[in-house]
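One structure is given below, represented as structure tokens, and several questions about it will come after.
With one protein chain withheld, the remaining protein chains of the complex are depicted in position.
After this line comes subunit A, so read on.
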């Protein structure tokens, strides 16, 4: 059966890797991204290099009308999506007081409201006779407390709870739901000033986007509940479960010493 996947935030970073990974698996694409983010170029490139159908939607997903607009248009074209990848998100690395209320509002809208509402509309259009797949992009940061990620980390904790709860609720439905919990990903370099200066273990937790996308799609299709890409990241999660709280606090404080305020 020919599958069709929606990828949000598809024009850059991990979203772009998802689009390419799905195309290489012969899955048709519905790509959603902000206007002027290079989406038509990516869509054209995929059409030329792979044998898949690609639809593109240049939408601002913080705009409340965009969710229904997307699914209405798919419905009009008689296109059913079998896979939804809630990838679009807004990250940052700042002290809480250093960002405006407008920024946090947008971050919460894009990281929380958008995936919830898209999931709701995605489920409503499914044909229950065919297996559907939902992948929500969380973050390893949702498990560890990371200063300067206060709101971002909280939105990813929300995604983790939301996804695990849906897995329970829809346990007997014909849908596979996965939570992706990546560590740092070496994506858009202009956003990654920090990655330049990371050393040692911190550097080793950074993974390449095509690897993350590959592991994530493999895990999603296999029905894995949580996907943590990268061996070192998996090791960190195991250690996190074993170490007592005060030791973890010490490690985090020590690691973050250069960045913490005095």
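By our rule, a contact is a pair of C-beta atoms (placed from the backbone, for glycine too) under 8 Å apart; a residue touches a chain by one contact, two chains touch by 3 or more; residues count from 1.
Please note the rule applied: contacts and distances are computed from a predicted model.
Asks: One chain is missing here; what is its name in UniProt, given the choices "Phenol hydroxylase P5 protein", "NAD-dependent epimerase/dehydratase family protein", "histidine kinase" or "Hydrogenase iron-sulfur subunit"?
Replies: Listed in its UniProt record, the absent chain's protein name reads "NAD-dependent epimerase/dehydratase family protein".
Asks: Which listed residue (A:73, A:92, A:125 or A:186) would be found touching the missing chain in the intact complex?
Replies: Per the contact definition at the top, the residue touching the missing chain is A:186.
Asks: With the full complex in mind, choose from A:20, A:166 or A:236 the residue touching the hidden chain.
Replies: Only one listed residue reaches the unshown chain, and that is A:20.
Asks: Considering the whole complex, which of A:41, A:174, A:218 or A:254 touches the chain not shown?
Replies: Reading the full complex, the residue touching the unseen chain is A:41.
Asks: In the complete complex, which positions of subunit A touch the hidden chain?
Replies: Subunit A touches the missing chain through residues 11, 16-17, 20, 38, 41-42, 45, 48-50, 185-187, 189-190, 192, 196-197, 208-210.
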